[in-house]
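One protein chain omitted, others in place.
Chain nomenclature is as follows: A and B, assigned in order of appearance, with residue numbering initiated at 1 for each chain independently.
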Amino acid sequence: MKKTISMMIIVVLLFSITACSKPANTGETNKSIDEGSSREEAAKEKPPAKKDDNSPKTIVFSTFFEDGFFVEAKKKYEAKHPNITIEYSFIDSDDATFMGKMEEYIKKINTAMLSGNGPDLIQMDVLPIGKYVNKNLLADMSKMMDNDPAFKREDYFTNVLDGSKVNGSLYGMPLNFFMYGFIGNETVIEKSGVAFEDHNWSWNQFFEAAEGLKAYGDPNYSYSLAAYPEELLNGIVMDQYTSFVDEPNGKAKFDSDSFIQLLKQVKGLYDKGIATTENVHSIFREEQINSPSDYFLALKLSENFAKGYESYEYKSKLYSSPKGEGQGKGGYFRSYKTMGINEKSSVKEEAWDFVKFILSEEMQGSRGTGFPLNKEVYKQQVEELLKKGKVEDHPEGFLGGIVFTITAQDIEGLDIFLEQAQYPVAFNRDQVQEIIVEESKAYFSGQKSAVAVAKLMQNRISLYLNE
Amino acid sequence: MATRIWKKGVKVIRRDSAIALLFLAPSLVGFALFYFIPFVMGFFYSLQDNVVDGSFVGVDNYKELLESSSFRKAINNTLLFTGVSVPLIIALSLLLALILNQKIFFRKGLQTAFVMPLVVPIASIVMIWQILFDWNGTLNKWLQDMSIDRIDWMKSDWSMGVLIFVYVWKNIGYNIILFLAGLQSIPSDYYETADIEGAGRFPKLLHITMVYLTPTTFFVTLMSILNSFKVFRETYLIAGDYPYDRIYMLQHYMNNMFMSLDIQKLTAAATLMVAGILLLVSAMLYVERRFRQFID
Partner (left out) sequence: MRIVGKISLTVLMGIIALLMLFPILFTVSNSFMSEGEIAYNYQLIGKMIDVEAGGADGFINVKLIPDWLSFKQYSEVLIQTPVFLHKYWNSIFIVVPIIAGQVLVASLAAYAFAKLRFKGRDGLFLIYIMTMLMPFQVTLVPNYIIVEKLGLMNTSSALILPGIFSAFGVFMLRQFMFHIPSSYIEAAKIDGAGHFRIFYSIIVPLIGPGIAALVVLLFVDNWNMVEQPLIFLQDTFKQPLSLYLSRINEGARGVAFAASALYMAPMVLLYLYAESYFVEGIQLSGIKG
């Protein structure tokens, strides 16, 4: 025993020596940066910020995963502003999965932000932005925009900016956004004689139309919708959120008759053969549209899917997604690459300047997924496309590099669609949505009864609402 | 005479204090830095409205906390879980340790077997848990073979039972190690003396084993409570952050508060929890002091 003890003393001594002689971080291992030491350096080098001063500054910038767009932006910006260093960090994912990593990322950023030491600039997409705002962790960008004469709101899709507000102010600046709509088979719809007003139709109106289309019975299109029932249900509930969830009072109404009715109604669509989970061509299809060319491709491809085994040509059209009862017109968008500035940062102005830079034509024109927030860049993209007069499917795509011609007329629908988008779709599903999707599967697969499933949802969602 | 004893006592205490400080110093420094200071800071958070630039709000956070019906549910569930599982595991582990401390066949092998659940990694536990208790799990298959309806183990009141079972299974080895070490630390002289005096087995168990096991039992009880909080990790991986409300524990509440950056409610909840445990620990320390007097 004595020997063991003396051994242990030696080990402890050895350890404390090596621990002390090791620098805080040698940074030799990978690209992610050590916030501890770099922030200390940054703090030392930061006198109270004044405009136009050229003292060296560091903006610590954090995203979930590595993005070439930001790597390029960092390079270009640093070249233009030699006194600014942008420390770009992201989660290194050599193992584990997306979901696991995402949870880790949220925990890390949460801890750093709460300790007052978070990054200066953060990509907010996977983070709970509303909660950050409530804890005063993010800078108010509406104010920054107002106080900056160089920033012109009208250059951007202001409807997206307005739709992205939290508590009346903008705290996260989306660089890009995606659009959601229903691509429908106009030919079949016209032939069937089923009429509807798609710009503000409700889900019930959609179901009626779908019944009508079923009754008409196009030989090649027996289904009106190809989707997973749990996703469909989730979409419907989200559109009528307040009729199922009373958030201020912490009450959920998922055990109500009306919800059980809804469950049965959705299942009914599948039982009646109006909707299907199989991967077949349906009259309507929900589509995420990422760019002008993507819009054309989605339309044209859906027309062409039908070719080859049809006797007549189909024409597709972009319809609005159905909405909740009493919702106004306007479509859905989902913001992407949303930038938030740390309220506690000592380089807020510099970070804002960098955000403006990545919103500029120079950066937004270069690359990236989704529609650009910058309208000028969008116009350029459209012009370029029209000049080419054609879109081409990806060579490895479904129809192998097929080319479609397009005209200026085709684009009008998209313009209105973009200008009218006003309902944000959360980047990630929240807890309520997760629970709805998870539990309802058991009912749609016939494993549990509607009442049992509704009770479980009520049980778990109530927990969430009453924390 | 009396003053002389008193003076001597003071001297002993003073000399002891200096020595005690020497013995305690390394531990105190690190403990203060990594545990005590954060603990105090945490307590202060519970009295503020925001971690970053917060202002003092008194007991507002506590009020808000007590108004949360989910928090109250978490307290109820935690009390139920701890109240059932801790006495259960202590009784079982003590019984098993006493048996294992006797001369039975394959004693060593059995000892090892009972301790082994301790080393099973969480990934395996979660996997087996799912295989057994999933909606499509093995247990439900057996039920169906016996023409009994399936049970939704993790999404009904059964879930609490499952949790208690897993907890006892996983941690019983922990307690057995401690009890075995405790039993071995009882000087065998005591038993020999008792044998000479012709004491029976039961009086020996009651008057020597149980008495001298008091400090160990105190420790095991607290560790069992602590470990009962740790079941959260497995539960979380199985049932997520908003499980069926029967197994929604204080740990869920605190973890969710952390994920939604509500450090105020988190620390307020922790403070209340500590206050509760404080009562229990004080009571146990009192019993222990009696024991110490008895030993001296």
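Here, a residue touches a chain if its C-beta (ideal position, glycine included) is under 8 Å from a C-beta of that chain, and two chains touch if they have at least 3 such contacts.
What you see is a predicted model; the values in this text were computed from it and never measured.
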Residue touching the undisplayed chain, where the options are B:Lys63, B:Lys141, B:His207 or B:Arg290: B:Lys141
Omitted-chain contact residue, chosen from B:Ala123, B:Met146 or B:Ile196: B:Ala123
Absent chain, residues of chain B that touch it: 12-13, 16-17, 19-21, 23-24, 26-31, 33-39, 41-42, 45, 51, 96, 99-100, 103-106, 108-128, 130-132, 134-138, 140-141, 144, 169, 172-174, 177-178, 180-189, 212, 215-216, 218-219, 222, 225-226, 229, 233, 237, 250-251, 254-255, 257-258, 263, 266-267, 270, 273-274, 277-278, 281-282, 285, 289, 291-292, 295-296
Contact set of chain A toward the excluded chain (per top definition): 1-2, 5, 7-9, 11-12, 15, 19, 22, 24-25, 29-30, 32-37, 40, 89, 92-97, 99-100, 104, 107-108, 111-112, 114-117, 441-442, 444-447
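Definition applied: only the chains that are shown with their structure count from here on.
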Chain centre separation (chain A, chain B; CA means) in Å: 43
Residue ranges of chain B in contact with chain A within the complex: 50-53, 68-71, 73, 135, 152, 155, 240-245, 248, 253, 256-263, 265
Residues of chain A touching chain B in the complex: 106-107, 110, 113-116, 128, 131-132, 135-137, 250, 343-344, 431, 434-435, 442, 447-448, 456, 459-464, 466-467
